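Missing here is one protein chain; the remaining ones are kept as they sit in the complex.
Going in written order, the chains are labelled A, B and C, and every chain counts its residues from 1.
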Amino acid sequence: MATVHLQANHAAFTDGVRELEVDGATVGAVIDELATRFEGLGPLLREGSSVAIDGELQPKGTIYAAVGPDADVHFLAPIAGG
Amino acid sequence: MRYAAPTTVDEAVGLLAADADARVFAGATDLIPQIRSGRPEPSVLVDLKRIDRLVGVGESGGTWTVGAATPTSTLTADEAFTGAFPGLSEASGLIGSDQIQNRSSWGGNLCNASPAADSVPALVANAVRAVVAGSNGERTVPVEEIVTGPGQTSLADDEFVVEFQVDTPPAHTADAYLRLIPRTEMDIAVVGAAVRLTMDGGTCTAATVALGAVAPTVVRVPDAEAALVGSTLDDATLEAVAAAASAACNPIDDKRGTIEYRRQVAGVLAKRAATIAAERANA
Amino acid sequence: MINRTHVHCTVNGDEVDFLATDSTSLLDALRTELGLTGVKEGCGTGDCGACSITVDGALNCACLMFAPEAEGREIGTVEGIAQGDHLHPLQETFLEGAALQCGICTPGFLVAAKVLLDENPTPTETEIRYALAGNLCRCTGYDKIIHAVQEAAVQLNGAKS
Partner (left out) sequence: MTATENPPSKYKYVGTRPVRHDGLDKVTGKARFAADLDLTGQLRGAIVRSPHAHARIVSIDTSAAEAMPGVKSVVTGADFPAIDPSDSAHDEAVNNIARDEALYVGHAVAAVAATTMEEARAAAAAVEVEYEVLPAVLSIDEAIAEGAPIANSTNRTLFTGDTEPSNIASVGPFQRGDVDAGFAAADVIVERTFTTKAVHQGYIEPHACVADVGQDGKATIWASSQGHFAVRSKTAKILGWGTDKIKVTPAEIGGGFGGKTTIYLEPIAVRLSQKAGRPVKIVMTREEVLRATGPAPASKIHMKMGATKDGELTTIQGTLHYSNGSAKGYAALTGAMSIASYKFPNLDLMAIGTVDNTPKSAAYRAPSAPQAAFAIETLIDEVADQLEMDPIELRLKNAVVEGDPTAMGAPHPKIGFIETLEAIKNSEHYNSPVPEGAGRGFGTGFWFNIGEQSSATVNLNEDGTATVITGSPDIGGSRASMALMAAEELGLDVHRITPIVADTESVGFTDITEGSRATFATGMAVVNACRDLIEQMKERAAVMRGVAADQVAWIDGAAVIEGPPSEGADPVSIAEITAAAKMTGGPLTATASLNAAGAGPSFAAHLADVRVDEETGQVEILRYTAAQDAGTAIHPSYVEGQMQGGSAQGIGWALNEEYIFSADGVMQNAGFLDYRMPVASDLPMIETIIVEVPNPSHPYGVRGVGETGIVPPIGTLANAIADQTGVRMTNLPMSPPNVLKALNER
């Protein structure tokens, strides 16, 4: 199970839960699982977030990136540049 | 919009007299931005730079004559002129970048009638006279009578300034001009201060103080002048000059500065300019 | 066409003729009538120097001149700085010293810096900074531009002695 870390704004949909264990081999699978568990969270994770796996920032919009069984997955606010 | 480049004063007057919407220009450094920002275009642009009399600087019989369209870079590069009027020269040299300096002129700077024009306080401090040509011939008036308000002059539709005249200063007389801009270059004065002093053995015997950008037109500060005359420019005198300058201001709040700021800094610049003018006059 | 004035002048040493309406800026005329697109428009109000040219040797903003004012004048633009395939030392030092990033302000800086060095072969850093204060650059922070002008001055003076 990967450990998923959420931001405080995600927690508005999770009853305040910020850290949880999720089964999923890819980012997409993790998001789907979270979206099923917490109504309203899906769009925020899909469109309004960046993702880091084990500290490495993933390409924007990624859903196929592999999530290892012991991975740390952080959902972050969207990162852009100038 | 039609362009005309007369070669004589009469020809230029004729063009102005024939069309009330005609407008003279020298550098166009204000005119072109004004047109770009939506000001109505003149019908005829009368370029004064091809009239010999309007371009040049020289001294004869105790009087300096400066053509109204003379580029300010010509004045700052003229060592004799700059030696006689260091403040007037430095004020002229502050009108924009080197690019602008090759276009800007006293005539344009004065007649555009911006309250912030850099050369005008120094022109006033030196009692410069403007020779104005029009359909009724020429007249000579003190520069402070040309500008009547922001963008407003006392010139008739068919009149323009041909040249400026200024007397060679008496001995131990010098001027100085300081202005405050937010950057070091390329700005319009937030406050400008010109001071001209005559010194006699460390004591001031004559003084003129003129401020720019702190009122609709250039402001003379008689209280500061009175404080200076008879003084050795000691600290108390300079504080009096600063207080009088601040009190003489009638500024506005705008994108370039606040009323409080302009008032306070007018005093600072007046006292600093007085100090520089005195050093120059004593030298 | 209404009010097209015929203008005869010298541009980069060549005599040229062109037609322009009286309200056309010299900048637009140089770019569109003569194809000298090295002269850039950054502001159109004389505040950025991207359109710097020389008029009878004096530095000017082409955007602040009406095209007919060029009649009989000698105009110089960035296109005339190199002699054939021989770059001016300023062009060399700008390249060597990475004194340009996007390059839009570069033509104006080169024209202004050349006028400076023509008039003052040994400028101080402060003199360079004030002489170029009419030219805005947003990329470089000016540091490498100032260094390039200083280096060009050294090269030009070395070539003379």
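The criterion applied here is as follows: a residue touches a chain if its C-beta (ideal position, glycine included) is under 8 Å from a C-beta of that chain, and two chains touch if they have at least 3 such contacts.
All values derive from a computational prediction rather than experimental measurement.
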Problem set entry | Where the missing chain makes contact, among the chains that are shown | A, B, C
For this session: Out of C:34, C:100, C:117 or C:153, point to the residue that touches the absent chain in the complete complex.
Result: C:100
Problem set entry | subunit B residues that touch the omitted chain in the full complex | 33, 36-37, 180, 182-188, 190, 254-258, 260-261, 264-265, 268-269
For this session: Over the whole complex, note the residues of subunit A touching the chain we left out.
Result: 5, 7-9, 11-12, 18, 40, 43-44, 47-48, 52, 55-60, 62, 65, 72, 74, 76-82
For this session: In the full complex, which bits of subunit C touch the chain not displayed? Write them out.
Result: 21, 23, 28, 31-32, 36-45, 47-48, 50, 77-79, 81-82, 87, 91, 94-98, 100-107, 110, 125-126, 128-130, 132-147
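The rule is short, and it goes like this: only the chains that are shown with their structure count from here on.
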Seminar exercise, completed: For the pair subunit A and subunit B, the C-alpha centroid-to-centroid distance in angstrom is 67
Exercise. How many angstrom between the C-alpha centroids of subunit C and subunit B?
Worked result: 29
For this session: Two or more other chains in contact with one residue: find those residues in subunit C.
Result: none
Exercise. In their shared complex, at which residues does subunit C touch subunit B?
Worked result: 3, 5, 22-23, 25, 44-47, 49, 52, 55, 58-61, 63-66, 68-69, 71, 112, 115-116, 130-131, 133-135
For this session: Could you pull out which subunit B residues touch subunit C in their complex?
Result: 1-3, 5, 27-29, 32-33, 35-36, 41, 45, 47, 49, 71, 73, 96-100, 102-103, 184-186
